Structures are given as C-alpha cells and as structure tokens.
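As you look at this complex, bear in mind that one protein chain is not there, while each of the others sits in place.
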Amino acid sequence: MQLERPESVDAAVAALADGRALAGGTELVPLLRDGILEADTLVDVRDAVPRGISGGTIGAGTTLAELEASPEIPAALREACRLAASPQLRNMGTIGGNLLQATRCWYWRLQFPCRLHGGDICHAHEGQHREHAFFANDFCASAHPSDPAAALLALGARLRTDRRELEIAELYRLPTEDDRSTTTLAPDELILELELPEVEASTYLKAMDRQRWAFALVGVAAARVGGETRIALAGAAPIPWLLSGPGELDEATPLEGTAFKVEIARTLVTRAIASL
Amino acid sequence: MARLIRSEKEVEGRYEEVWTLVEEDALDQWSAGPGAVVGRDAPRLDGYEKARGEARYTGDIKLSGMLESALLRSPYARARVAKIDLAAAAAAPGVFAVIGPGEVWGVDEEVHFEGGAVAGIAAETLAQARAAVELIEIEWEELEPLLDADEAVKRGSTIQDSRSYERGDYEQGLAQAEAVVEAEYTTQTLNHNPLETHQCVCEWRGDSLDVYVSTQYIWGLRRDLAEKLDLPQDKVRVICEFMGGGFGAKNGIGNYLLLAAELAKRTRRPVRCALSRREENVVGGNRNATRQRVTAAARADGTLTALGGEYTCALGWEGWLPPTAGPVQLLYACENVKTVEHGAKLNIPPMAAFRAPGFVEGTWSLECVLDKLAAQLGVDPLELRKLNYAHADTMDGRPFSSKNLMECYRRAEPHWERRHEVRARSDEIWKRGIGMASQSWYGGGGPPSYAWVRLGSDGRANVVTAMQDIGTGTRTAMAMIAAEELGLPLDRVEVQIGDSARGPFASISGGSSTLPSMGPAVRSAAADAARQVVELAAQRFEREEGTLALQGGNIVCSDGGSWPLEEITALLDDGQILGKGARGPNPAGMRVLTFGIQLAEVAVDVGTGEVRVEKIVAIHDVGRVINPLGARSQIEGGVIQALGHTFSEHRLDDPRTGTVLTKTLDAYKLPTIADVPEIVCDLVDEPDTHLTNLGSKGLGEPPIVPTAAAIANAIRDATGADVTSLPITREEILRALREADAKTKRKEPVAAGTS
Partner (left out) sequence: MPSLRVNGHDHTFDAPVGQTLAETLRDDLGLTGTKIACGEGHCGACTVQLDGIPVLSCITLVHTVGEREVTTIEGLKDHPLVDAFVRTDALQCGFCTPGQIVSAAALVASSPSPSSDEIKHRMAGNLCRCGTYPRIEEAISSWQG
C-alpha cells in the first residue's frame, strides 16, 4: 500500500482514479484493516479538501468537533455532531467522511455474505436486528448511522463536489439488486463543501443505548427553513431518511425487533416539532 | 503450630471439602476503628507507575528474539476439520512454527463453539502470523449446533447434573400464603471485556518455562500448566506484575497458553500470544444467560412462607453451574424453599466466573419478585426485608461469623424515606421513583495463603508474596496491613508480588477472597518480624520485651524510652529480619458471608423508554475496611459494571449460526463516564470478630450483586411497569409500560409503589 498526499483538488481526483480517499480515517482505516475494503493507494485528501466554516459554507474537511463547537452552525447540526461517536472520533472524523460512513449492521461489519456485500439475503431479517431499519428495509435492513447526515437532510443542505452541486438527499440511494451502493458518489468524486440555507430554528434529538458514544437507535432532526418544517431520521433506513411528516411513521415497515424504534420516533418527532 | 484440617473451601460460591494446612492465628484483632494506617485513605502504591504509563503489563514485555503468534479459530459454532494443509502457512514470510489440530491441549479437529482453535502460528511479527493464518488451507465440515438452552436440558445435554435443593415443605408453604407471586425473568450473556485481553509470553529457559501472563491466579496457573506440560511445578514460573483487569475471566488456564508454550519450545524463542478484542469477546469467557422462574409466597404481614426457583443457565460447551439459586436459598429466613438449577451444554463459547457468578442473576429475579409481593400485600418493601431477616444460616442453622445487614437497612431508611419527594418530582415526561434490593454473597476467603515480611537495616519493610493485584488495590492493602503491624509509616513499606519464583503461595484474586485470605497472612508475617525486633530491642536496650512496642517508626517503651527502629535494624548490616506468616483457619461452625443493600433513584422517559439512574446508594457490610479510598473504588466499580449489565451490555448471537455478533466495543456497549450517576458509598465498618486476625471480608463482588434489581424496582415505583429481562433496553421499558397500561385499563391492580 502507498500513500499520496495531493495538494489540489485536481491532483486528488486524479489520484483517486486508482486510490481511496482518506481524511479522518475513522471509518476507512478499520475497514481496511478488516479487509472489508482494499486499496493499493491511499489518497490523503486533507490538503486538497477545504476545512473550516464561513457563513453557511462548511468545508468538507471540517471535523465534527469543530462543528460541534461553532456558534455559526445551526442547532440541529451542532447537536448531531455533539451526540455523534466519541470525542476522539469527533476530533478525527470530517463531515465529508461522516456523510459517507457505512452502516453499523453487524452482519455487514462481520462480513456475512449479505446484500450490501453482493450476497442474496439480508441476514438481519431473520437474525438480530434491534439496531436496524424500519423504513425501506425490505432488500437490506441496515440502518444508516450518521447523525449529522440526518441533520443536514432536515436543514436542506447542498453539497459541492469536484464536479457537481447536489441536494444532500441526492447523495444517497437505496441499495438495489443491481447496485448495492448507498451513495451516488463516483469512486473518484470528492465532496468539497456543504452549503446551508438560512435556518429559522432546528433541533436534533437522539435515542441511544448509552448517554454518549452510541449510534442512534433513532435520531430525529427537525428544522424550520423558509417557513417550512422538515424532518429527517438517522438509524431508520439504509440511508438518512427524510420524513414527509409525522404521519409517514404510520407507514413504517418495522421488523419485529425494530417496532420499538417507530414508537420512539413518534415521540421524538412530536417533541422536535414542538421545540422549533 | 502447623495443623492439617479438613475444611470447607469456597470460591465463587463453590464449596469443596479439602485438607488444608493451617497455622494457628494467635494474634488478637486490632480494635475497631481506624488505626495509624489501616482504616485511613491511602492512594495506591503503584498509582504513579500506572498513571505515567510505566507499569509493565504482559503486552509491554519485549524479550529478545520474541515471536508473535496467531490462532486459526473456527468461524462455526460446531464443525469438524475435514481437511487441513499447513504447508503454505509454514512457508509464509516470517513464519517460524505451525501447530495443527491435536498437537496441543485445547487445539482440536472438532470444535464445539465459535472460536474453537484448530491451529496456531508463530512468526516474527503479529502481522505475519495473522497473514500466515489466512494461508492455512482448511475445509470444514459444518455440524448442526445446539443453541437452545431449554432444548438442551430436555435432551439431557447438560454440563453437570441438575442441582436440586429443598428445605421444609415448599407446597405447604405455598398453601399457607396469603399472596403468591410467580414470575419469569431472563438475563443476557455478558462479556467480561477487561481492557487488557487474555495474553501471555512464554519463554523456555533450559527445561524450565517462564510464563508472563495476565492472570488472576498465579499459583493455579502454575499448577495447571505443570500438569498439562508434565513438568514439575517448580519448573514453571508464572509472572504477573500488573494486569489490566479480569473480573473472573482470567481465573484459569486457556489453550492460548499451551499453544504459546509449545510454539516457544519448537522455535526456541519466546512467543507471545495475545487475544484480539474480537477473540476476547468470543472465547474470553462470559456470564451465562439465564431463564428463571421464581416464586415468592407470604402471609398477609409479609412473612415469607415459601420461596422457589427454577433456573436454566446457558453455560456453553464447558464451564460449571453457578449458584443462581443461592440468593433464594440464603438471603431470607424462609422455612420452605425449593430450587432446581439446570446447566445447559451448548455449542456456544464457555462461560467463566464473572464477578459474583450466579448471585448477580439470582438476586435480580428474587429481589424483583419480592417487591412485587410487597406491593401485592401492601407491605413496605424495606419492612418486608427486615421482617424476613435471617439471623442464622438459612441452610444449616450455623451462626454467622458476623452480620450487620440490619444496620445496612437502618442506614437505608433516610434514603428510602425520600421516595415521596422523589416521586413528586415526576412530570409529564419523566416519571421518578426509588427501588431497593438486598444482597448477600460469600467473600470470607480462607487458608492457605502465605506472606513474608523483610525488615532491612534501613528500617524499611518489604512484603513478599506471590499474589497478583487484579486492579482492586490489594497490593496497597497489604502494605497498609504490614505498616500498621510494624508501626511504620506507609511510605516505608514496599510490596513485592507477581512472581511465583519470588514469594510464597498466595490465593486467587477471585471470589472476593484476596484481602480476607492474604491480609491475615501478611499481618501474621509482619507480627513475626515485629516480635523479632522487640526481642532484639529488649536485649540491646535492656528492657523487658513486654514493655516494648513498635509505633510511628520507633521502638517505644512503656517507661517513656523511644528509639528509631533503625537503631536496631542498623545492627544487622546487610542482614534482614525475616517474618513469616500464614492465613489461619476460618471460624469453625460458622457461616461467613457479606451483606448489603442498594437503593436506586431513577427517572423514566415514558415516551422513549429512556431510563436515567440519578443516584445509587450502596450500603455494604464487609467487616473491617482496610483502605476506605480503595473500598469506595470497589463499590463504585461494581455498581458501574452493574449499570452496564442493567442497561447496555448484551452479547448478541446470531440465532441461525450461533456466532457472536457483538465482537467489538461499539456493538458491545460498556458504560461510559456519561452513564454514571451519583453513587453514595456507605460501609458498615465493623470488624468480623470471628474472622481471622483482621476481621475483614472481601468487597470485590458484593457491590455488583443488587444493583439491577434495585433499578428495576425503582422503575416499577416510578411507572408501575414490570421489567423482566436484562438488559433493560428501551424496547423492554416500552413493552413493560404497555403491559402496565393494559392492566390499568382492565382495572387490574398494578404492582406499582405501595403508597
């Protein structure tokens, strides 16, 4: 394995043609060491990707710890970062990397031949799945773990990559028989910046098994943007889940062991909206 | 005089009759209350070494030429090696030796649980060893695993015969009762997860084996290794200077040790074998899951007429049946008791003792069902416990060596009285309540245990004994005991432990027994040294021995004379005064137990099932307290581990394959600092006047025993909901709340708080 450290976006993208992007390393390094991912070349993109907060613009290389501490950041995102992972992981992990983190599904992490690994069954359906999805879980019941992604989805953030601008919702796709990926990012595409709209009010509420350092059983982000209230969920579906409204929870499709998550989501959505 | 006695030996609630060499314990106990050193807060002697990262753990040992090793383990719960080819692995870069199935104890062709080892490789680096393991060509024949404990018991697949116990007439007890409560409870599989995984370094020196290892029992390991390797015991030297926790998982031998020893023999190099965190979470040992059906029956006033329990323990492929029925048998005076315990033998990794094994699980169900009974009868739960107080051993009528549980109850009263105030602070979201649970456990220790005390010419003492300090601070406690006896300030006492070649036999760090076993031996050794000092001083200063004593680093005489200790020890030049001490017998015909009660204050978010424990009050009776600072750490540590057991820790197995899914510490959730409530510690510091020359019992385990039940009872007090399974997850709370709600709607009495 070799490591490159390009200093410009162009050089980074060129290097990514046959390499993997490395920023905070909190996700990539363990996955490499587990053999879930392989790479001949690691591309340390920290010199190429913007870092820092300026008005509504956030460099994708900004760490979760920096976002958590910034008064410029809307409450939902700040709180989502504050309640994410552990302090050390927040010090290391970047917001760009966080949006791309893989599920915590134990079957996937332990390399059961599941659908996300190209296999033909979802082991969680008949197996242990209390931390799994209750929306869009038929093909794959994995739950997306990112708290900040849910917050950004509710806030209506836009992303700028080296080649396009997109709504954050467009970054994600549900895995299908033909394409098991959960993002629309090209292998050599780099997220560079996030753009936030003017936010009137926002909040993030998270249910987890510990007070800190646990992935969301359910995370609820709510934001009022341009008079409109938007709600998004973490830990609810294979991707961050935009909820059309509280009523959509009636259409949830929980597995036997994730029904409790819907109940929690109902409470947290009500509380989140009330707090705006 | 040395004496051979036939006595009961107890470790982790397991009794056996053994011959024991004991020496008379002629010393009177110190008077109650703090002494010059004992009974006063002392920071641990090895605190700086640990805090500065200087303490050398097994993983920090680097011997010249040392190789690393890795094991090939079964990914299946049950399988047979159909074909194995080690050639490619043996030829891999850096590889020095490869061991296949059948070549070492515990490394076999047939595996009976996930993680069973079939091969091992020693290589220059760990990465090379692991890479070589990947090159082993293996074909597995998968076999159908047995995973269900009830099914196993039905089929007769048990580790040992089911254990039945009955006293009085249980059926009649039920018939006499005004109220009978029967309920089913479950507990989960829990992993010890000491932060330092199981690991060792084996080095042959000639025909002797040195084993650096993270162990709770240097001498047990020495014995077992010698036996398995067919060596005289003195050819095996076991060294454990520091260890990063064990909690029962490191009491015994493991195949990784034999593998390292064999690889070291073949390569003629030292070999390290260290389990990864994931291996630790599979084969490192566990607290077995249980399913329990418990019955409590009482007269209208709350007098218990019958207690019963049926317990099914999912032990795994190996292990032993822990005393899950112990609390029902021991905790309360009840004439009619009937229990049966089944230990299912399954294709899951073997259980190991885990901090008060059996009693943690059994206390959870008993103390929950008791509160339900109290609610049904309208009797105050604390009164119910007082009313059924056992004044003598409930199993055979023996008197207790000491029991101050009533004093614990008395001290619980002001906390219990806060319940109305606590409940009144409930609001729409957060419902608040208080619950309690009692506790009993062993912890008396026993002989044999030995210590030496060396007194040098500089007037400093060194306690020498080959025990290990698992992290509880026993090293410091030993120094305090010696300092107290020698009249020395603590900073003039060193302790040398952790090496079977450099000290006498010492007992296991398990069963809350280290302090009560080792402490009396150390005191006895210090007293032996002190006696010699007095004898010499009497000659040197021409005084009667009876007029002399050691105090504050001086030899003092009742006539007012005082000489620094060094005035005598300096006469020795390079010589030393050697004191020798042994642990005396436990009091004959008495039952030695530890006791306590804990109260929990909780807030329950009824909308999300979140429980916040706001306070735990832990009141325990363990005899004389040697180091109040260290004792407090033990209580807090036990309670915090119990909080993990209660809420967030759960080893989840895949139901189809029987393999462990929570192998990593993101999925197996230990408590963090943010999960810790206020913990109030209160020790009834009364020496057990019948127990040894110290009057101290162990404190390692008692604090973990009652916490879960106290919390569950508090949840019921707050919400009326009966939680019945551990861990108390959000789904369990929401389920219990729904159940309580349905009962209310049917206008059934909810077993909520009694007032």
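Order of writing sets the labels: A and B. Residues in every chain begin at 1.
Going forward, a residue touches a chain if its C-beta (ideal position, glycine included) is under 8 Å from a C-beta of that chain, and two chains touch if they have at least 3 such contacts.
Just so you know, these numbers come straight off a predicted model, no measurement behind them.
Within the full complex, the chain left out of the display contacts the shown chains A, B. Set against the missing chain, the residues B:E10, B:E23, B:D46 or B:E701 yield one that touches it, B:D46.
When you scan B:E196, B:D210, B:E262 or B:D499 for touch with the missing chain, the hit is B:E196.
Of the options B:E12, B:D621 or B:D666, the residue whose C-beta touches the omitted chain is B:D666. By the touch criterion stated above, the residues of chain B touching the omitted chain are 43-44, 46-57, 59-60, 62, 192-197, 242-245, 247, 276-277, 470-473, 629-630, 632-633, 636-641, 664-666, 670-674, 676, 679. Touching the omitted chain from chain A are residues 1-3, 5, 22, 25-26, 29-30, 32-34, 42, 44, 46, 65, 82, 85-89, 91-92, 211-213.
The definition used in the following text is that only the chains that are shown with their structure count from here on.
In whole angstrom, the spacing between the mean C-alpha positions of chain A and chain B is 41.
Against chain B, in their complex, chain A makes its touches with residues 104, 106-107, 109-110, 123, 126-128, 130, 207, 209-215, 217, 257, 259-260, 263-264, 267-268, 271. Taken in their complex, chain B has these residues touching chain A: 607-610, 647-648, 652-656, 659, 661-664, 666-667, 669, 671-672, 674-675, 729-731, 734-735.
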